[in-house]
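So the structure is just underneath, and the comments pick up after that.
One protein chain is absent from this view; the other protein chains keep their places.
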């Protein structure tokens, strides 16, 4: 019994240590400015305040960044999931020459570093007159999101029994009919999980946003918030922590409600490859 | 063979190609074309603001191989990769073993552990910069309080502190990946194996080495390869924490590519760095892809 309690305390000790930076982020964001520089620091705020959140929304372009991020991530997710669902169906259930090499290419690009593609992409998007637009980021984000989604959906697709599709064909459906009637409903959990991962990936992306966009009107949260750190004369940590919390809120929502989809996606794509 | 294909077979093949067509088009436009032009660009000397280029052949490559900065960045890259990867694996496997036990509020503990992996690197860096803050950071304060140090430490501004800090934050951010992967595998180890080992008189430590570890071997190899690839190409974390500094002591190859292209405005040279970096990574990638294909075959 004592050993059990000790083990539990030990385990939770580590868990809390790992989670501490996030706790500290939350605490800092609700401390008034004067309390921030108290020594020794207060563990829990003596005075709770939402002033930083209010300031964040009223005095900074945070909401614009937030809106940009939402548009950007949603657009990327929609485009990528639509293309890759069809692509994965083709890769798993059709036979034609070059199919194997294509699957290999997908895996290869899934591992490709962004910095290799960023220079030509930058040149390409500049020459197309697309730099400083959200659209240019959607294009850039497909470079990592599409191989990722394809790889994930491919393993989900392979998990659907082939007999189901065969049965639908015998029952009189065309290939696309069987896809809509039988495969899509079965693939839905996989699609949701893939969409969530793609959304998170796009939401968190930094490098392409840094290179391709340098106007506040098109800037997403990652570079936007980072800009607030660099550009302000003296760093307002509470404000930054409030921004960090706000930035993580969509992820927390995704996380809390759809944890089972996330772990499923992990099993399918992350590790099994 | 080709001639004897039935009409139906050809119709299906055509549909298959139609379905993959959007993927292929996007792939060619945003991945294959840029990849090829990256290699092509590396043969030019290009000034970024004007984008005027001049053919220099393999000069860029000759220059970079003779440059100390390239070699020191490569060394930094390896130190960072090996360091953070080792910590991720040790922490990840350890944490997975702990979370596999029936502890209180296990699913809450799992969620808390996973969280660092899902938040943006930007958030992670901001939080850690605040923790690391020399005057008001909680880390310095706690360490002073328990007497581990008598002066506030400059975590990111001096060496070797900067490298250690980057490696630690990297481990914190990415070890949950290892936890989930290992945890998933642990759950599939049949209890019968442990019972058999217990009957054979194996203690907890012997059971770990004789049962758990061999069962984890395959998944660990995959995790290590994947994480090695991802850690090697990591840009955001290091760039945001130290920017490669102090001076260039934590500058890895991805940072070098970025600096060359967008700070020093040498696009051609940057492309050459990127290509060399990709060639180095190709070794890992081919090993990983081969393994995945083998698994698919069996």
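Letters A and B mark the chains as written, and numbering starts fresh at 1 in each.
The rule we apply is simple: contacts are C-beta pairs under 8 Å (C-beta built on N, C-alpha and C of every residue); 3 or more make two chains touch, one makes a residue touch a chain.
The working rule: contacts and distances are computed from a predicted model.
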| Which of the following names does UniProt give to the chain that is not shown: "Cytochrome c", "Multiple sugar transport system ATP-binding protein", "Na(+)-translocating NADH-quinone reductase subunit B" or "Aspartyl/glutamyl-tRNA(Asn/Gln) amidotransferase subunit B"? | "Multiple sugar transport system ATP-binding protein"
| With respect to the chain omitted from the figure, which of A:102, A:121, A:153 or A:182 is a touching residue? | A:182
| Residue of A:36, A:105 or A:164 in touch with the missing chain, whole complex considered | A:164
| What is the set of subunit A residues that contact the non-displayed chain in the whole complex? | 161, 163-164, 166-174, 177, 181-182, 185-186
| task | Over the whole complex, note the residues of subunit B touching the chain we left out. | result | 1, 4-9
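In the analysis below, only the chains that are shown with their structure count from here on.
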| request: Calculate how many whole Å lie between the centre of subunit A and the centre of subunit B, each centre taken as the average of the chain's C-alpha atoms. | output: 16
| note | subunit A partner, complex, touching residues on subunit B are 12-13, 15-17, 19-20, 22-24, 26-27, 30-31, 33-35, 37-38, 41, 51, 95, 98-99, 101, 103-104, 109, 111-116, 118-124, 126-131, 133, 135-136, 138, 141, 145, 172, 177, 180-181, 184, 219, 222-223, 226, 229, 232-233, 235-236, 239-240, 253-254, 257-258, 261-262, 267, 270-271, 274-275, 277-278, 281, 284-285, 288-289, 291-293, 295
| field | Residue ranges of subunit A in contact with subunit B within the complex | value | 7-8, 10-12, 14-16, 18-19, 21-22, 24-25, 28, 36-37, 39-41, 83-84, 86-87, 89-91, 93-96, 99, 102, 104-105, 107-109, 111-124, 126, 139-140, 142-143, 146-147, 150, 175-176, 200, 203-204, 206-207, 211, 221-222, 225-226, 229, 237, 240-241, 243-244, 247-248, 251, 255-256, 259, 263, 266-267, 270-273
